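Every protein chain of the complex appears in place save one, which is left out.
Each chain gets a letter, A and B, in the order it is written, and its residues are counted from 1.
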Amino acid sequence: MSPAPPLLEVKHLRVEFQTRRGALVAVDDVSFAIDRGEVLGVVGESGAGKSLTGLAIIGLLEAPGRIAAGEVRLDAQRIDDLPQAELRRIRGRRIGAIFQDPLTSLNPLYTVGQQLVETIRTHLPVSKREARARAIALLRETGIPAPEQRIDQYPHQFSGGMRQRAVIALALCAGPELIVADEPTTALDVSIQAQIIGLLKRMCREHGAAVMLITHDMGVIAETADRVAVMYAGRIAEIGPVRDVIHAPRHPYTVGLMDSIPKPGQARATLAQIDGAMPRLNAVPSGCAFHPRCPRQFARCTQQRPELIPAGSSRAACWLHADER
Amino acid sequence: MREAWLRAWDSDIAYSFRHSPVTMAAALATLLCVGAALLAPWVAPHDPFDLASLDLLDAFTPPAWDARGQASYLLGTDDQGRDVLSTILYGARISLAVGLASVVFALVLGVGLGLTAGYAGGRIDALIMRLADVQLSFPAILIALLIDGLVRVALPTERHDDIAVYVLVLAIGVSGWVQYARTVRGSTLVEKSKEYVQAARVIGRRPAAIMLQHLLPNVLGPVLVIATIHLATAIITEATLSFLGVGVPPTTPSLGTLIRVGNDYLFSGEWWIAVFPGIALVALVLSVNLLGDWLRDALNPKLR
Partner (left out) sequence: MSAEAALLALRDVGRDFDVSRPWLERVLERAPRRVLKAVDGLSVDIRRGETLSLVGESGCGKSTVARMIVGLHAPSRGRIEFEGVELSAARPTPDVARVRRRMQMIFQDPYASLNPRWRVERIVAEPLRAQSGDRDAIRARVAELLLQVGLTPEDGRKYPHEFSGGQRQRICIARALSTHPEFLVCDEPTSALDVSVQAQILNLMKALQQSLGLTYLFISHNLAVVAYIAGRIGVMYLGRLVELADTATLFARPQHPYTRMLLDAVPDLEMTGRSRTPVAGEVPNPLDPPSGCAFHPRCPHADARCRAERPALRRTAAGSMVACHAEEEGRLPAWAGRFSSMPRRAGMQ
């Protein structure tokens, strides 16, 4: 942990959905930090709350969802309670976003160049010509061939991988300090995924941007992230350096998750599996949310919700590690 | 059964209904109109269709609160001595019957054609949609008039009155199927590509079975909304046709006929013959329209 304050700090974040039957808690007391230039992976299965956490940080939560508690600080300054106008200025200039579907991230009615130039000029005091030059340079950096011609084309004239490259360029064009990427490669072919992941990592490093990489794919995390947070039922189950979490997981959920991923090199007749399914938002178990499916649960697990407890070089929300302190 | 009722009461639709005073008022009004119309033989003070009970001397009696009115004719009488209130009740009956029948006819025809067009695709789809396009370029009234005119030419004059109602239903129904067909075709195209339909094909179900058992339940949602709003339109269309003189025969007047009759006397002093049926028509159509509006919003998942 560097002595400088972290770039992004999330403290006790709580995201709720108001329904007429009461409030559903989708993100429950989540805290973590991202340092400058580091890549934090946020991994979890569907319903774990990872996308909502990302949306809450960028400020794009839509009603009936809302931030019910906690704070989000960018460079020690609170951003979760800012008025919309301020938030818009921070979005794009200091935080960039990449979403799963490049078709919806890019406006189909404007050329890629128009969108890039507009974003650049919104946040930086540059002339049109300079903005265009920057845009072309960025596109070239992302590996799009013939960027001087491509810049005037429309999104539908790009292939899926090209589009995602353009989206990465769009996210980086105003020089943000943090990129929130929500499943950036899920909709792409396998061979393109590898390209895009590598590109994202390289460009963020070169532009000095930190990355919050949200995905369900552990393989992507393994190749890209410095640290990883594993989410389950709206809570962080484990957080730590990526090598440790993947090779020596401390939380039984992470253990089960890693074991259930098929790996071509392994010689097992059956895949390990975790029985049951992630609980629905309106039926989260008491105490530790994972205890009904946990092979190692005991009495305390059903009664008290564990906080993140240091375990090796990671932290795990599991009472098994309570004695290690 | 009880639990199904409880579930329905607690559902999102029932909830939105309970929380919208306008909708509840509209539903009540509709219920009243329908109830009164259905129970007309028992509720109406007189029978306006019984030619024997009419007394021409009672014609043009003003409403009861007027000095020259009579208590037994609450809203006055028309030019033939018929009690306006009773005629409204019996007339609303006809209006509702014709309206409902036309809607059902148009629905069955439109949904059937829409399903077929959407599922079959290709030439059949093109044919049905071109038919729909052609029909849409004519105003509905014109089509209804056309059909009515054709039937009158084809059949001898004595039979006209007997089958006038059926012809009316046919005319309004045929003029209204297109909106159902188009909506259902769109929904069918969407559902057809879903894998449960492909699974049914793999299992070996015949196209008719797939359309009726798999597709139909899933495309009916918007149809309900269209039908409610179409009911209002159908009632107005019937009233218009009767007003024009090509609707129901004058011996069994509907609300439209009444308005036509009263129209002649509107500015010569006997205003009640047109005004009260007019109010009744507006009330009926408005409440049905409001119900339809609510239904459309309640069934729209994006607004919930």
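Everything that follows uses one rule, which is that a contact is a pair of C-beta atoms (placed from the backbone, for glycine too) under 8 Å apart; a residue touches a chain by one contact, two chains touch by 3 or more.
Because the structure is a prediction, the values reported are computed rather than measured.
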item	value
Residue of A:Gln115, A:Gln193, A:Gln297 or A:Ser314 in touch with the missing chain, whole complex considered	A:Gln193
Sole residue of B:Gln70, B:Gln135, B:Asn218 or B:Thr252 that reaches the chain not shown, by the stated touch rule	B:Asn218
Hidden partner interface residues of subunit A, rising order	45-46, 159-162, 189-195, 216-220, 222-223, 242-243, 246-247, 256-258, 260-275, 277-278
For subunit B, residues in touch with the removed chain	194-196, 198-205, 214, 217-218
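FYI, only the chains that are shown with their structure count from here on.
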item	value
Approximate Å spacing (C-alpha centroids) for the pair subunit A, subunit B	54
